[in-house]
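Removed from the display is one protein chain of the complex; every other protein chain stays in position.
Going in written order, the chains are labelled A, B, C, D and E, and every chain counts its residues from 1.
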Amino acid sequence: MSTAGGIIRALNSGVKHLAIRRFTLRYPEQKLKFVGDGFQFNPETGVGIAGLRGRHILYHEHCTGCQLCSVACEGIAEAIGMVKVNETWKQNKKAIMPQIDYGKCVFCGLCVDACPFYALYMTNDYELSSFTKSALIYTPAQLAIKPKISQDVEIKVDDRGATHG
Amino acid sequence: MSTIAPQFRLSRFIASLFDIIFWVLLIFSLVGLPLVFIVLFYIKMPVVNGQMLTPYLAMTWMADPSRTLPIIKSFMHTTLFHVLAFPGFGFAALLSAATIYVERKFLAKIQLRVGPLYCGRIEGILQLMGDGLKLISKEIIIPAKADKPIFWVGPLLFVGTAGAFVSLIPVTGGWVVANPAVGLLAVFATIGFFPIISVLTAWAANNKWTFIGGLRALHQMIAFEIPLILSLLPIVILTGTLNLSQIAESQQHYWWIIFAPISAIVFFICILAELERIPFDLPEAESEIVAGWLTEFSGMMYGLIQLGTYLKLYAFAGLFTVLFLGGWNGPSVWPAFPADIITNGITIGPITAKIAGLPLFDQAMLNGILWFVIKTVGVILLILLPRGVFPRIRIDMLLHTGWYKLIGLAFINIFIALGLLYAGVLGPGGLIQ
Amino acid sequence: MTNGLIDFVLVSVALLAIGIYGLSVKRNAIRMLFGVEMIINSANLNLVAFARFIPNSQGQTLALFSIAIAAAEVAVGLALVIVAYRMYKNIDIEDFRSLKG
Amino acid sequence: MSSENDKDGQPSGTSAGSSEDSKSLSKEDAKKFYEEKGIDFSPDVPVKPKPIPQFEKSISDRVSSKFGSKVTVDYVRAGRIRVSTKKEDILDVAQFIRDELGYDHAESVSGVDYPDSKEIEVVYHLGSYTDEKLATQVLTLATRVPREEIPNPGKDSSRMTSLREVFYSVEFHERECFEMFGVYFEGHPDNRRLLLPEDWADIPPFRKDFKIKGR
Amino acid sequence: MSTQLPPGIQLEKIDDRIMTLNVGPQHPGSGHMRLIIKVDGDYIVSCDPDPGYVHRGEEKMAEYRNYIQNIPHLERPVIHDSSNILYPYCLAVEELLGIEVPERAKYVRVIAAELNRCIYTLYWLAIYGIFLGHSTMFMWPAGDRELFIDLLEAMSGARVTHAYLVPGGVRNDLPANFEERCLRQVDYFEKRLKEYLAVFYKNPLLISRTEGTGILSKTDAIRLGTTGSVLRASGVDFDIRKKEPYDVYENLDFETVVMKEGDSYARSYVPYLEMFESCRIIRDALRKMPKSGSVRTKLKPNPKGGNDEVYKRVESGRGALGYYIVSNNRPEPYRVKISVGSFRNLICMPYLLKGELLGNMPSVYWSLNYWPVEADR
Partner (left out) sequence: MVDAVFLALSVLTIGSAIVALEIRSLIYGSIALMLTLSGVAGFFLLLDAPFVAMFQLSVYVGSIAVLILFTVMLVRRELIFNKIEDKRRRYAGIGLMLALMLGIGMIIIGSGMKSMETNSPSVDYRKIGEDFLTYYSPALVVMALVLAASVVGALTLARREDITNDQRAD
């Protein structure tokens, strides 16, 4: 009889879930809201600031072309290469800046940790797919653009279940 | 191999058009028309309104819309229509397609998912069509060392047998494709074909996984066929007939599930096992034997098997309805057609609208179909539900259930039915009925 | 009935002859079982045909008995074939010489 | 940063899109940058003398008193004891450790390749489930087998006695060690390939002379 | 039998009753590994696990990267449990380099590890469900896992490969109002977990299917050196969080889940109960955590280890996870050996599957809490 009881309880549980709100995030229409503006790092204290580790943003006015990000990436993904830019900054005599290949990047954020000049951060932008491999290589000019993001959905928990929206 | 397209010339185009027209006319008049008449000579044409329906008469009537109604009506009573459209294949396929869609949405709901969403704009209602198109357009891959004739014919036979099964299910009074006096025995004979087909195709694919799956299907179906037959004996004992239509009609006052509840439970479990649905889907247990006896099927062959499976699902649900839930009997909820509407049409102010289809149906038939469909859909939903809440069981547990528990349970209800019969409560000359 | 009794009986004779041929010629144990099945079926056909033309119900009753017995016979026969196959790794009855396991 | 000590001297894989100019800027510049910033580039591990814990000391004393000069106790720390022995004696030591000390299973078997001293060290980390006091303890049992320049796994001199009879749980670990270092374990019932493909024909890959491509 | 065959290839005796089945590496009933199973009828005669399909040589790779650069690739073997697989590495490197970890960082690390344990266990449970043909049990844990993924995403910035733990603490501080959010979601999650009982764990079909299959006795569990939930399901009370507490586990309030049966039901039930304990640990840690303070000790840029070796272990989702690191005065480790629970439990597979029904193969196999990618490393 306990078998029959268990079967009935299981069926009942299944039927009960017909009334619970659906949990699926309908991705292209809904986008998750993330904490902060992205992962940042304070070299003074050596502690990061929480945020999504998405695509990088490069502040040209801070970058000195020191290659530390590139060196940090060397054993990890080898995604960062230094390229010449047609800009003149007085702190960047060699006029080289990082260029990131997102086909290789693993988004570990150790390059952000390595940057001592507040130049390289990460943003909330994660939609980087493209049809060609070369479009995944972001030049310093592309990296400087602040992404426009509309992310407004987060998990809501209430009595009728958790849902996105 | 690509060739450059020749330059377009109007004269050649026109000449080729004439060529085509000439040959079409010639072949049609010399071969086609005689062929049509030869065929029509052998086929008995129905008698409509006291007139023998000749091809000329049919064409005459088709030109006049007001006189097409008798043709349609007579056509609705031909065997062809029965087999292809209403109680037969078309109706069942429609219900099966709806079943697939409902199953996916229903399961998604239990699992807190969304299910098909984008195809067809409204909650993915055209998903099935998309899947069908995908299956049709996919390549059919035959294993190199397969036994090709059996492998090819397997899915077709499966659908054919499922169709034969569907044809035995009466939908409403008089609307059944095949109505043999030994209908229930015919059902047993039909479902006996399924294990053979699965084991043959499994063997023919020449793959270890398919063979294990085929043997499992065989074991499972044989083990559950006996309790299936035994669980229906109380109905036969109580009604004294094997004809499914008569069994359905005998439940005008009481459903047999009242007097044979254990049989109904046993029969329901056996349905699940025969359909290879989730607690008993061992022949397709994908984590053990890749997809069981369906492993090597691809493209439309797999689609045919799926079609057959869902036809079978509909047929079993219909059988459950007919045997236990009173068939098409139910309170009259369909409003009666007033006689003047049938003859004169509806008159609203100056406009008189004739409803063309009304004489084709009558109230009892529509009512019967309504109740039959409602009950069948309920049974189908009950069949779908275990997929959401139960895991697959093991082969030894399955055989143990089939051979020991269910057969014993089925016998209990046989004795109950015999007791009712000898006590004079039910049966011929009993208190009830 | 458009068909006479003689038609059915002739078919059954043909089936019987083919069954006897199979039984006497084939040395494959399973094929010999096929022959036996054909003979039994020809007998059943005769029974039902005569029952239809006499007419009474006992022919059909006997045919049903016969079918059931045939089922039992096939089950035992195939079990024997399996046992023999397991012993000799063959299904040729010429090989089944020794009766010792 | 690691380039300073890159021993094979190969240039590391250049990043995609790095232009010609960036190649002229070697990694010395990065090093120079650190020196300019005054960051110490050669940190040393601070040496903190820790007191030798008593319980661990008693265990290691039992081992050394039993086997004397056959074993060397390399270190005794909180929860960790390292004992090394010759490969001929390892079976006896292991049996003693299992039967007398109460260690009942092996957590891992790792090989360490020392090409300079032409030896491969095989390290067993042994733990205990049955003895409640030993739950925090991991005893490291190490031995060294000879290493040949041109390895021929299973047929050369780098072989030792398998401990499978003593610690049943080393079965798969020793198989891994065999294929990764070429140390053949005598007495192991199933010295087959485990992780590597069956047609692997190169030298055992975890030896130091097996280089990863591009590094 | 010729001796010329390469190791790993065997000639097999042909017997028409024994059928050899290659379960995997591409089979819905295996992970990324192959089980060479010989069946006699429906009974498994022998099972020969053949891992290595996803072997990447993480240990070899670690010898070429310095201590910080090793972090992103060392978490790759179990990306669902990435905090836990980095945990012993961080502990070992901290001991090797003599780094002190701030108090708050210890708590944050524990919270991250426990959240990650839940993520791993839910993923494992989802696959266990689908292995048993229970599609609802695939969808529910996979959906509820999202709660924790969101939490860890808020903590670390990545949804799966966190790379959050570093030697010396954690990468970044917790975001604002994390405590409140975490508590709310953990409460909801505990409620959800109880829903699994009726459908899965107390389902009579599941119980009758998994109970009494693949029994591993206590002595065998010890002899075979199993670990994690496999060990605890066999009645051995051994949890490194209790026995050898690292970081702040000794301050926290939780219990070890031990079951005596040792069958696949118990092995699958122990991780489920441990998720409740994880929730308890998270709540306790959130309460006891210092509300402010540093979370990371600043490291020197390219730290060198001494001429030393260290062996550190933690309790991961699959059992004890140890790192054996040998260093020789260089920025890169000389040798890294990852002793993983999956690889240690692999030895049970031929032992347990022998004599089982083929239908028990998925449940026994996956109840061993075996993660093929981690075992291959």
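Remarks
In this section, contacts are C-beta pairs under 8 Å (C-beta built on N, C-alpha and C of every residue); 3 or more make two chains touch, one makes a residue touch a chain.
Because the structure is predicted, anything quoted here is derived from the model rather than measured.
Looking at B:A189, B:I258, B:V333 or B:A423, the residue that reaches the missing chain in the full complex is B:A189. Among B:L57, B:I150 or B:L370, the one in contact with the hidden chain is B:I150. The residue from B:F91, B:F158 or B:W203 that touches the chain not shown here is B:W203. Interface with the hidden chain, as seen from chain C, comprises residues 1-11, 13-22, 24-28, 30-31, 33-35, 37-38, 41, 44-45, 48-49, 51-53, 55-58, 60-61, 63-65, 67-76, 78-83, 85-86, 89-92, 94.
In the full complex, chain B makes contact with the omitted chain through residues 147, 150, 180-182, 185-186, 188-189, 191-193, 195-196, 199-200, 203, 211, 215, 218, 222, 225, 240, 242.
Basically, only the chains that are shown with their structure count from here on.
Counting only chains that touch, the fewest steps needed to get from chain A to chain E is 1. Identification of common neighbours of chain B and chain C yields an empty set. Here the chain at the heart of the shown protein, by mean C-alpha position, is E.
Taking the mean of C-alpha positions as each chain's centre, the chain lying farthest from the centre of chain A is C.
Across A-B and B-E, the chain pair carrying more C-beta contacts is B-E.
With each centre defined as the average position of its C-alpha atoms, the distance from chain C to chain D rounds to 75 Å.
Among all residues of chain D, those that touch two or more other chains are 1-2. Chain B has residues 110-113, 388-390 in contact with two or more other chains. Every residue of chain E that touches chain D in the complex is listed here, in rising order: 6-10, 50-52, 55, 57, 59-61, 64-66, 69, 96-98, 221-227, 231, 236, 238, 243-244, 300-306, 308-311, 313, 320, 322, 324, 326, 330-332, 334-335, 337, 339, 343-344, 346-347, 376. Chain E contributes residues 64-66, 68-73, 136, 143-144, 146-147, 150, 153-158, 161, 163, 171-176, 184-185, 188, 192, 195, 198-199, 202-205, 207-208, 294-299 to its touches with chain A in the complex.
Within the complex, the chain B residues that touch chain A are 106, 108-114, 117, 385-386, 388-390.
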